[in-house]
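Now for chain A:
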Amino acid sequence: MLVSFGYIGLFAVAAVAFTLVMVLMPVMLRMLGIAPRKPNPVKANTYECGNETIGKAWVQYNFRYYFFALLFVALDVLVIFIYPWAVDLRKLGVPAFIAIVVFIFIVLVGYFYAWKKKALEWK
Partner candidate 1 sequence: MTLKTEPYVINIGPQHPSTHGVFRMRTTLDGEVVVDLEPIFGYLHRGIEKLAEERTYTGFIPLTDRLDYLSSMSNNLAYVLAVEKLARVLVPERAEYIRVIMAELQRVASHLIAVGSFLNDAGAFMTPIVYMIREREKILDLFEMVSGQRLTYNYMRVGGVSQDLPEEFLPALDNFLEQMPLYIDEYDQLLAENEILLARSKGVGVLNKETAVNVSAGGPVLRASGVKWDIRKADPYSIYDRFEFDIPTGTNGDCYDRYWVRVQEMRQSLRIIEQAKAQITSGPVRSEVPHLIRPPVGEAYGHIEAPKGELGFYLVSDNSIAPYRCHIRAPSLLNLTALRDMIKGWKVADLILIFGSIDICMGEIDR
Partner candidate 2 sequence: MTVALTGFNVAPQITKQFPDAVVEANDRAVVVKSGLLFKVAQYLKNTPGLAFDYLNHISAVDYYDYFELVYYLVSIEYNHSLVLKTRCDRNKPAVPSAVSLWRGADYQEREIYDLMGITFEGHPNLKRIALWAGYKGHPLRKDYLE
């Protein structure tokens, strides 16, 4: 039993090492002076198809976007919680199924509330 955990540990170490190398590679190249570095003010400026940006970007958006975002997050988290159950639903049997149904029902109440409060209409 312990051996299989060993493999997982090895796998975790390899994963972390790989990401670390990927992240540190540019930093290392920069320190060794291989990656050239010639900053200039125009390069730091934002790229907008070759011309200067107009007006400011920090603008007040339409509030409706945030409603959509909130609803999406709520239903997305619901899906994440269903995954562990969905992986092994025959073995978990009926009680787990009932629990999941109740859980989904609770989140759908929130969705229904937003629907009735016209959060989804655009105008």
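How were these picked? Simply put, all candidates are chains of the complex that A comes from, given by their letters.
In this text, a contact is a pair of C-beta atoms (placed from the backbone, for glycine too) under 8 Å apart; a residue touches a chain by one contact, two chains touch by 3 or more; residues count from 1.
Keep in mind that this is a model prediction, so the values were computed, not measured.
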**Message:** Sticking to the defined contact criterion, which numbered candidate from 1 or 2 is in contact with chain A in this complex?
**Reply:** 1
**Residue ranges of chain A touching candidate 1 (in the complex, touch as defined)** = 48-51, 53-57, 59-63, 65
